Structure formats: structure tokens, C-alpha cells
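Working notes, beginning with the structure itself.
Yeah, one chain of the complex is gone here, protein chain that is, but the others are all in their spots.
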Amino acid sequence: MADARGLVKRRAGARLWLSAGWLVLLVLVALFAPLLAPQDPLMQDLFAARLPPFWASGADPNFPLGTDSLGRDVLSRIMYGARVALSVALIAGILTCVIGSVLGLIAGYFRGWPDVVISRLVDIWMAFPPVLFSILLIAVMGTGLGSIIIAVVVIDWTRFARVIRAEAMSQGAMDYVASAQVSGRKRFSIMLTEILPNVMPTIVVLLTLEMGIAVIVEAILSFVNLSISTDDPTWGSMIAEGRLSIHQAWWVLVFPLIALFLTVLSLSQLGEGLKDRFDPVLR
Amino acid sequence: MSFLTIENLNARVGTAPILRDVSLSVEAGEVRGLVGESGAGKSMIGKAVLGTLPTAVEIESGRIVLDGEDLQALKPRDRRRVIGAKAALIPQDPLTALNPSRRVGPQITNRLVDILGWTRADAGHRAAELLDEVSIPDPERVMRAYPHELSGGMRQRILIASAFAAEPKLIIADEPTTALDVTVQKQILRLIRQMQARHGTALLFVTHDLGVVSKVCQSLTVLFGGMVLEDTRVEQFFARPGHPYSAALLAATPKYTDPDASLTPVPDAVIAGVEAEIEAHDRMHGHV
Amino acid sequence: MTLIRRILLRLLTTAITLFGVAVIVFFVIRVVPGNPVAMMLPPGATDDDIARLKALYGLDKTIPEQFLIWLGGVLHGDFGTSITTRQPVLSLVLSRLPATIELSIMALVIAMIIGGALALTGTRKRGTKVEGTIDVTNGVALSVPDFLWGLVLILLFGVLWPIFHISGRISPSIDLPFSTNFYLFESVLRLRFDIWADLVSHMFMPSLALAIPLAAIIAQLLKQSLKETMHLDYVTLARTKGYDENHVITREALPNAVLPTLTLIGVQFTFLIGGTVIIERLFSYEGLGNMAIDAVINRDLPLIQGIVILFALIFTAVNLVVDLTYAALNPRLRNG
């Protein structure tokens, strides 16, 4: 059993470092995009349209990952697209996490009428098709980074509320909570000092998952042409374009897709990896 | 005649030994207690015999002979059949030992029908007979019931009936009354004894409670760290325990009739002594 | 809790949920900044145009009044008229619904087969490399959503190895002899396997994209539940009776392990149905979701409301069915 544990740990460690590595790289790229990008991401050049990536014949070394049908550099657009993706992930992820977790904690620990109200709201929210709901919200609010963030928060708080409520309920039934009450701790303080640390690992996992979801939501909205202004490079809009020219220039779809895929995967693995690495109970 | 013989059984998890040269035997009609605190390996022995060890546990060496059949020498399929026909288990927790989604009757008869090839009708009669034997009123009704409709004591009776269904040579009872109230425990222990005596079964009784041992067993094996410390008759054991650890264990067991005898925790020196024995054993057998 | 009480309680909460959904959609569209009428009209419309349009759709009344009028209509089966097509919303929506239902169910079936097989294999081979591989694969499949799987599949089976259709529901060249829009279902009934094959070739990638994350969830939940069940005494007892591992897993553990996963899978299935919206778009599959996105882009308010309500109805119905199935399968509740 000792060996099996070691193996699990090693794998968990590799998972943590690989995903953290990709994300750090991405953050650096996003921060220094103006310095790193070989081309202006918006510059069109119809004479250089649909150039293949560097290893294919007919490639232009100035456009390492090729160009799209308007002659824009794919690599530069991915680099600038990372800025949008990461901003949405960070801001929307954290906001959703805070709002959803607080409501979930309150509902799960205090029960009573707050639980009835919050649970009923969650039920109603769960009856909306989330993608359609987000598209609808953007259509109403107008496009832009702010709208996307609001849409993610409005739609996804239930993900946290549901899970954290259930966790808080099961933690609330533990005797250490009764013991804190016997010690004379106030209920609100019990929630913060006793329950919260025990649901924190779950919150971290959900948060990183949510960041991945926020990136995807942005991509989906770009894909249906409802994200930021159509000029700004985003991974979603690149994918939408790539989807149209898939038979003529597959690389326009493939590279942003790889970036998106790796980012979403890394974010989800990061949460699990952090939990395994830093939770005193598991360590 | 010995229905179960275990010879020099060694088992380990990874590199850590959990059974160290365990040898014991249970004769026909004998009730042997298998005694130790948590981690002593007492349940592991039962599991090794019944072939229900966790996957992480590996049997290194040794023989387990069940009614003349060397289990380790058999192919897995044959081993299962032999165990199914000749041995049975009375489990610890009656609340989880019956499948909640099935009626009680088939859970008693399925071994007879599926493994031993009885007809359903014969098996049904046999089950009703056994339920009657363990003093369950209205067996027909109980056999149609789901487990959750019955009390804990009732379920343990059903499990006992089920264990005796195929007239096994050996029954392993793994802490069968730990989950029950004392008054129910007394009834169940007496029932197990009666059934065992009537059917002439060999019984290996796994328990941590020396009080229970004194009421049920004729002989006992004391374990610590997967090693047999003492193998003796109960009369001998309660009069003069043969190992310092056994004596310490007995002294630590509360006894309400003797309130002035203070409970003596197992002294550290005794534990250290046993641990030294284990170390010596491991050195001799090449484990470090 | 008796079964009847449970059903009544669930129906009550379902009604509340649906009402809540209706209120929210209705008000989000109208209250949040942005004039719906302005959205509907081309730029350069006169105030007169706006007023006429408002009167036409009843938008000159107060919002609560509009809601009551709309709600009254809905209760009589009248969901209003689509602005873009001038057809009744209900008939539009119902014409597209079968396509989405077929897609969702196909995805569910694929997910249950793959997920169930992985869970059983993982349990059978627990502690080995096989289990490890299944866990890692599950982890990846789980953390990447259907949208990305759709794109990956397009690249794989649309470009790299083009063996499936990457867009539409059915080849335009096929003459449809069907009387309902349940094409897949009807093609089997009418023994038109040529059409069936064409439909499946179109549905394969979108349904697989939807199925992959759900399959991973099913595999994970079921495997976990099996693992817990395998530790229970009745499973051990069955082993000692002489049953082999396969029997122990499938007959003793599985029926009890499925039950707790069932409710969770119900919720996940509604997520899958929600996912059809973007997957249908991605594969240009003519279902409800694709229509919904068009409706939003065209600002077709009555149609949007109708579709959202329909989705909510499907979601709550799925949860209701799952809940009742759970109750019916659980002997504790059945007799309690």
C-alpha cells in the first residue's frame, strides 16, 4: 500500500507541475504579448492569406503558425487572445466563486429559510439551459468583457452554491461543530472558522474548474459572434473562423483549439493537484 | 479431526508483513477464539481462509487446509467452490451484511441453488427450517421481507441461519456481536454456540473481547502484529495466561464484579517486549 | 416518506420552478437595459414605427401586465407568434424538438454504455494499471467540455479521416418519406436503414461530443459507488459463498451502486441537453438549440421565451422521472 500511495503522489505531483507550468507560461505570454508577438494581431494582408505553419512547404518564417484567411498571424492572435481568456478566467472565476460559495455556506450551515430561498433559486437556475442563457444575457446587455463576466457569474454561481451547500451540511453534522458550540463560539464564527476551512479544498477545486468554464464560455460566445468586439482577437473567434475554412486551412482551427484545450485541462488539474499537495489532511 | 489447519502463513502489504508464520488448527466441533486488538491481524486470518483478502494483501507462503483440501494449491475457481461448500462467514455488521435490494429468502438459499445445485423448492424448505431453528417466528413472512424491515438482532439470526444452510465444516464468525446491544449480544452468542454444538461445526471466532471468549470458546489464539503469541485452552488461559501480553490484556479488560481491581493498561514494557519478538522473527526470516 | 407524498411534493416544486423560469426570462429580456423594440427594428426606424410595433406585440403595456397576458396565453397553449417567421411559436418549437430529443437520447445511450463499461472494467481490474489508465482518461474527458470535444472530433473525423458528415442532420439529397420529425425512430420503424445510416453518420459526432464528458462522469461516479459497495459485508458474504468476481460485481454490488448514481446522472443529463445548444450550432444540426441561437441573434422575443420554457420543462421532467425511478427502485421508499 505504501508503494501505491507513493505512485499516486508522484502522479499528482507531475499533474500539478505540468498544469501550473502551462498556466505560468500563458500568463507570461499574455502579459508580454506586445513584446513577444511576431506580428500585429490585427494586421491583414490578403497576399499572405492562409499561409501554412512553419514546417510545411510554402510557409513564411514571419508567420510561424501560419495565417488565417485575412492574412493575420495565428501565433500573434493566440498570444493576444490569451489576454482575454485569462482576464475572463480570473475575474469571472473569482466572482462566481465568492458569491456561490457564500450562498452555499449560508444555505448549508444555517438551513431554515435562507436554505429554502437559496435552494429554490438554485432549482430555478438549474432549469435554464446555461449556454442559451448566457447568449441571451449577452444579447440583452451587449457585447464586451464586462458583459461576459456578468453572464458567467449570473449563470454559474449555482455550481458553487449546490456543491458547497451539500458539503457544509455534512460538515455541520460533525461533532467538531457541536464542540465549537459547547466552547461558546457564535454560529457565524463557527461557519467561518470551523466549516469554511473544511470546505476550502472543494472550493479551490471548483474555482479552478470554474476558471476553465469561464474560458470556454468566452470561446462559445465568440464562436456565435457575441463576445468582445469582432476585431479583438479571441480564441473563440479564431475557432469560429477556423471552423469555416477547415478544409482549406486546418491550422487556423487547430492552434487556438490546442491552446484552449491545454488551458482548460490545466486549470482543472491544477485544482486537484493543489488539493492533494497542500491539504494537511491528505498530505 | 481437524477441519481447518493453517501452517506458517505469511502475508504482507507491499513490503510490510501483516501475518507472520501464523499456524493454528480448528478441530471438528471446536470453537476457537482469535483474539487481539486492532491491527493484530485477527480478521486477516479469517479473510485469508475465506479468500476475501483485500487486493493489496499478498499471501507469501504457508498452507491453508480446509477439510483436507489445500486451498493454496487449488485453481481460483475450484478454491471458491470448495470454500463455498465447506466454509461460511457470520459477518460483523448485520445492518450491511444483507443486500438491501433483495428479499431475505433468496439471500439464504442462493448458495444452495447456484453453487451447490439444489432445487429452489428444497432450498426454500431448508431455509424455512433453519429460520425456525434460530427462533424466527413466521419464517415464510420473513423470507419475503426486505432487510430494512427487520431489526438488527433479527438480521443477525438470519445471517446465522444462512451460515449453517449448507452444513459447512467451518464457520468463521468475525466480531459477530460488536454492533449489538449487550442483551441482544447474549442471545446471539448463545444461539451461535447452540447451533455450532448441534451441527458439530468447527468455529473460528474472531473477537477483541475476552469476556465473549470466555463464554463461547474452548480454545484461543492470541495475536499481536500478525504473530501468534499464545495458543491455549480457555481454562488454562484464564487461570494462568502463558504470555505477558496475554496477561496484560486480561488485566486491562474491565470486570464489574471486581471493582477494586484497577484497570491496568498494557504496560509499555510488555509492548516493547512483543515488538522485540516481532523484530527478531522478521530478522530470522529476512525481512528488515 | 410515502411515494404519493413524494410525487405531490415534486410536482409542486416543479410548478414553482417553471413559474420562476418564466418570470426570469420574461423580465431579463425586458428589464435589463436595452430596448427590445429597438433591437427588433432596423436602424433608422421612426418613432412611429416603434410605437406601432410596440402596440402590435403588446409592449406598450406595463411589464407585469404583459406577463399576465403572456402567461394566460401559455396556459391555453398559445406561446405567441414568432417575429421572424410569423408562425406560432409552439408549432415551430415542436417541429425542431424531435431532432434534439433524438440527439440527446443517442448521446445518453452512448455515455451510459461507455461509462458503465469503464466503471465495471475499472472495478474488475482495481489496483492494476488498467484502473489507473481509466482514471487518467476519465480525468481528461471530464475536465474538457463538449464544445471542445466537438471541435476535436471535427478535426479527427471530418478532416483527418473524413468518414462522417460534419454538418446537418440529414443529407439534402434524401427524399424524406416520414410523417413525424423523429427521423431516426421512424427510419427504424419503416425499415429504411439507408436513411438510418445517413442519420447516424450525421449524428455520430455531435452525440459523441455530448457523450464524452457524461460518460466520464458516469464512469467516475459509478466506479466510486461500486468501490464503496464492494466493501460492504454482503458483498464479502457473497464471495465466501463461492460466487466469482463477475457475479459479485454485477449481481450483488451493481444494483445497489447504481441507485445513488442515478440521481446524479439525472442532473448531468440535463447538463447534456443544455449542451445541445452549442453542439447543434457547431455541427449545423437543425434542432431546438440551433433555432434558439438564431432566435437570439434575430431578437425574436416570443420564440426565445418559448424555447427557454420548453428547455426548462424538459429539464424538470427529466429530474422528476429520475426522482420517481429512484423511489420506485428503492425498496426502502417503495414500502415505506
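For clarity, chains are labelled A, B and C in written order, and residue numbers in each chain start from 1.
Convention: a contact is a pair of C-beta atoms (placed from the backbone, for glycine too) under 8 Å apart; a residue touches a chain by one contact, two chains touch by 3 or more.
What we mean here is this: contacts and distances are computed from a predicted model.
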{"item": "UniProt protein name of the chain not shown, from \"Phenylacetate-CoA oxygenase subunit PaaC\", \"ATP-binding cassette domain-containing protein\", \"Hydrogenase formation protein HypD\" or \"Multisubunit potassium/proton antiporter, PhaG subunit (TC 2.A.63.1.1)\"", "value": "\"ATP-binding cassette domain-containing protein\""}
{"item": "Among the chains presented, those that the missing one touches", "value": "A, B, C"}
{"item": "Hidden-chain contact residue, picked from the options A:A14, A:L28, A:L46 or A:M174", "value": "A:M174"}
{"item": "Selected from B:L9, B:L170 or B:V212 as touching the chain missing from the view", "value": "B:V212"}
{"item": "Touch residues of chain A, complete complex, unshown partner", "value": "174-176, 178-187, 194, 197-198, 200, 279-281"}
{"item": "Absent chain, residues of chain B that touch it", "value": "37-38, 181-183, 185-186, 189-190, 208-215, 234-235, 238, 248-250, 252-257, 259, 262-266"}
{"item": "Those residues of chain C which, in the complete complex, touch the missing chain", "value": "1, 5, 8-9, 336"}
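FYI, only the chains that are shown with their structure count from here on.
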{"item": "By count of C-beta pairs in contact, the leading pair of chains", "value": "A-C"}
{"item": "Far-end chain from chain C, centres as C-alpha averages", "value": "B"}
{"item": "Distance from chain B to chain A - Cα centre to Cα centre, in angstrom", "value": "53"}
{"item": "Residues of chain A whose C-beta touches two or more other chains", "value": "4"}
{"item": "Shared-contact residues (touching 2 or more other chains) in chain C", "value": "127"}
{"item": "Chain A partner contacts - residues on chain C that touch it in the complex", "value": "13, 16-18, 20-21, 24-25, 28-29, 32-34, 39, 127, 139-140, 142-145, 147-148, 151-152, 154-155, 158-159, 267, 270-271, 273-275, 277-278, 281-282, 289, 292-293, 296-297, 299, 304, 307-308, 311-312, 315-316"}
{"item": "Chain B-touching residues of chain C, taken from the complex the two chains share", "value": "126-127, 232-234, 236-244, 252, 255-256, 259, 329-332, 335"}
{"item": "Partner chain C, residues of chain B touching it in the complex", "value": "50-52, 55-56, 77, 80-81, 83-85, 87-89, 91-93, 96-101, 107, 110-111, 114-115, 146, 148-149, 159"}
